[in-house]
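Note sheet for the following structure.
Complex shown without one protein chain; remaining protein chains in place.
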Amino acid sequence: MSLWNILGYVAWGLSAILLAWMLVDALLVSSQYDEEYLMSSREGRESPAVHGVLPEEGGA
Amino acid sequence: MKRHYVPPKQGMLGQIVDTATVLVLVYVSLMLPLLFKAAAKAENAVVQAAVAVQATWESLGQNAIQQEQWIRLGYSPEKAAMLINNRFDYTIDPVMLGLTSAVIIGYFIFLLKVSAKQYREVIAEKFDQE
Partner (left out) sequence: MTARSKITTTGKKPIALLKVLNPFHVWGLGVGIVLVGEFMGWNFTVDKGGAYASLIACWVIGLLYTCVAMIDSEVSSTVVAAGGQYTQAKHIVGPLMAFNVGLYLVMAYTMLCAADALVVGDLLRSGAKVMGFAHLDPRPFVVLVVVFLSWLNYRGVFVTLTLNLVMTLLAFVSLLVLFVAVEPWQQGVVLQHQGLLTDLPYGWIGVIASLQFGIWYYLGIEGTCQAAEEVRSAGRAIPLGTMGGIMTLLVAATITWFVATGLLPWQYLGQTYTPMYDAATLLGSAKLQLLMFVATAFAAIASANGCINDASRAWFSMGRDRYLPEFFGAIHPKYRTPYRSILFLVPIAVSFAFTGLLDQVITFSILSGLLSYTFMTFNIIKFRRMWPLGSIHRGYEHPFHPLPALTLLALCCLTYFATFLGYGATLLSVMSFYILASLWFVLRRYPYVRRAEQFSMPWPRPRGY
């Protein structure tokens, strides 16, 4: 049992924690927000400036 | 004028099935070349083993500077021979070349043809209504 072995286990553990964090968060989001809202983003629905209709100044 | 196309809504099960389909396709095409490869690899190993015996820097065609760098990298002539004698075979099989180019060109023609048809539909629906 050396330092490197321990580091290996730490890496497994950290990966598991981070993955679990993301999964739990994703599930929480699904339970708190309506699907319609989460998927309401539309391509090209921001300021018309960025899409070449108006000369752009400062973006958003 | 054509009516506005209303797509059906896909249920969760259908979405899962479709995602899985893409994944299966990817893995199959990753594994497929292995079938061809296994045979070629076995052949290669035999050739290499035969060449590796009794190598010297001279027989490997290495000049003084090259020898020095090999030695500093920790290589003996026998060990270096494995790398030096590992050569590619660039003979071209005309049938395979023809087949491969036909596949690539055919693929792009298919893409462009079908896309153009779908695209006209999109443009018609988008601009004819306004």
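General remarks:
All chains are identified by letter, namely A and B, in their written order; residue positions are counted from 1 within each chain.
Everything below uses one rule, namely that contacts are C-beta pairs under 8 Å (C-beta built on N, C-alpha and C of every residue); 3 or more make two chains touch, one makes a residue touch a chain.
Keep in mind that this is a model prediction, so the values were computed, not measured.
Counting over the whole complex, subunit A has residues 2-4, 8-9, 11-12, 14-15, 18-19, 21-23, 25-26, 29, 31-46, 48, 50-56, 58-60 touching the chain that is not drawn. What subunit B contributes to its contact with the hidden chain is residues 4-8, 10, 12, 14-16, 18-19, 21-23, 25-26, 28-34, 36-37, 62-66, 69-70, 72-73, 75, 80, 83-84, 86-88, 90, 92, 96-97, 99-101, 103-104, 107-108, 110-112, 114-123, 125-127, 129.
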